[in-house]
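Taking it in order: structure first as structure tokens, then the write-up.
A single protein chain has been omitted from the complex, and every remaining protein chain is retained in its original position.
For clarity, chains are labelled A and B in written order, and residue numbers in each chain start from 1.
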Amino acid sequence: MAERIAIVGVGQTHHKSKRPDVTTAEMCAEAVERCLEDAQMSMKDIDNIIMGSFEVADGYYSPDKWIIPELGAVGKSGLEMQNVGTTGGVVAATGFNIAATGLFDAVLCLAWQKMDEAAGAFGRGGGGTNEYWTGQFPMSPITNFARRAYAYMDRSGCTEEHFAMVRVKQDQCAMKNEYAQLKLGLTLEQVMNDALLAWPIRRLHMCPTTAGAAACIVCPEEKAKKVTNKPVWVEDWFTCHQGGSLTMAEDPTSSTLAYASHLVYKRNGITNPPKDIQAWEVYEPASPAELRWIEEVGLCEDYTAWKLFEQNKVGIDKEIPFNPSGGVTATNPIGATPVVRLVEAVLQVRGDAGEHQIPGTINRALATGYGGQGENVIMLLRKTL
Amino acid sequence: MTTEQKQDPEFIQFRYPRDVTYHHALGYQSKFANGLKQGRILATKCPVDGRCTIPPRIVCPMHHVRQTEWVDQGQRGRLISAFKINFPMFNSRTGELQTWENPIIAVELEGGARMDGWCMETDTSKLKTGMLLEAVWRPEEERQGRADDIMYWKPIEE
Partner (left out) sequence: MTQNLPEIPDTLVNVDVIGYSNFLVNTGATGTKFLKEIRDNKKIMGIKCPSCGKVYVPPRLHCPTCFARMSEWVKLSGKGSLTSYTVVRYEEPYLPKQPPFAYGIIQMDSADTGMAHFLGEVDLDKIKIGMRLEPVFKEEREGSILDIDYFKPSS
């Protein structure tokens, strides 16, 4: 029987476009220092470390050999992982799996990306690096989301203005988050007139390149209760890496998010997601994607999310508190981005999110990681068992 | 102690350019590449639901059964989605920034499989989802068994 597990500490760097003052390993150590401080633990208390980044975008291979000594963690058990945009998601999910075995007292999950060092790594970012199948056309996350957004407009009847509304909402949230990278004070006009990358994707619609790291500490129940008086329980998690095979062949706008989130709802008795879950941190690599993701996690009917923005119903203190951190279009250290979502969800459940705290009690929060051509990792958190 | 380091006006940085050539085996998918050299688009067909897929696969990803049947997908298809790249993008084959005039499209072929391609029409406002397209091939001697052996997809009248 698996142990019940809780997150007892979280930490992240102040995310920036460039960090020439630190190496990748030193940047990771910064997030870990903050995480240990939050948990009031020391590195001596950690007995397992799960870590990872999107290696292709870092240019380092086997980075654990270099980062583990910088963390003063030589000799501890652990794994290094890589899974494109969902890297942080599989890092966390693997940390959850390992903590749930009860074999370890405290599992540190660490993910990072230093994109200021990654110039030119993204020519081949479409859906993995199988050059024969994905490299013959100049694909990238930008073009991937351009075709998704185009198909979404075609099917839903929304316009470019609705994409701009999403972007402005994201910016309003990011303005309140001290760790967010882009805090721009945007207006609808600014977004509508911004440089076109691949229609209908404008520069501001797309996630930025970020240098940053994020970490959390996961403990089995008994240890968690000793360490902290506000553990955040991990109710369930699921990694879904079927990519395009599962749904995209029928619907070019969709990902595996609907499949994965509803699978998790079903096995946890969640029948009414908008009511049962009070905080959402869902990995949206581009503003238009947020519309489809709101639908996929079950907050409204398919192809209607744009109407929620028209009615001004989405925001930190509104009916649908979606991505209160400002989301991925404000901050995107790719490999770490799912852990940044998780950190925000933990803060929301604890009531520690400060200016971007969702009002009221957060009993449940949902965080996700997204990657490649529609892969998703679902992480469901709870305030009480 | 979590404060960041004081900003020094000069931080030493290095660049290291690398180019590496890999030799990937196409395996079972080789037949697809050989088909392109003959001007034909082939896909594998799932014996359970009959769905044809490109990239072809030896096992159906959904039903976990061997896909032994290959189906010629024809020369025509319908437009699913399109986009045009409005910014210079890094070309991982050359290391150069490059721009492209033609839109990239996804096409649903007559045989049911879907694939990416270049569109001959450069004006995206003239593109409509569902419109009929036909493959325009490179001359046989220039084909390399890659998807860009199909030079363009050309919109045609119904």
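Here is the rule we go by: a contact is a pair of C-beta atoms (placed from the backbone, for glycine too) under 8 Å apart; a residue touches a chain by one contact, two chains touch by 3 or more.
These numbers were taken from a predicted model, which means no experiment stands behind them.
Within the complete assembly, residues 1, 5-6, 8, 10-27, 29-31, 33-35, 38, 40, 42, 66, 68-70, 72, 92-95, 145-146 of chain B touch the chain that is not shown.
One chain is missing from the display, and on chain A it is touched by residues 19-26, 29, 32, 42-43, 58-59, 69-74, 114, 116-121, 123-124, 129, 131-132, 135.
Quick note on the criterion: only the chains that are shown with their structure count from here on.
By the touch criterion stated above, chain B contacts chain A in their complex at residues 1-2, 4-5, 7-8, 11, 13, 16, 22, 24, 26, 29, 51, 53, 55, 61-62, 80-87, 89-93, 95, 98, 100, 104, 106, 114, 116-118, 124, 129, 146-148.
Across the interface of their complex, chain B is touched by residues 14, 20-22, 30, 33-34, 37, 59, 120, 122-124, 130-133, 135-140, 142-143, 146-148, 150-151, 154, 195-199, 201, 242, 245-246, 249, 252 of chain A.
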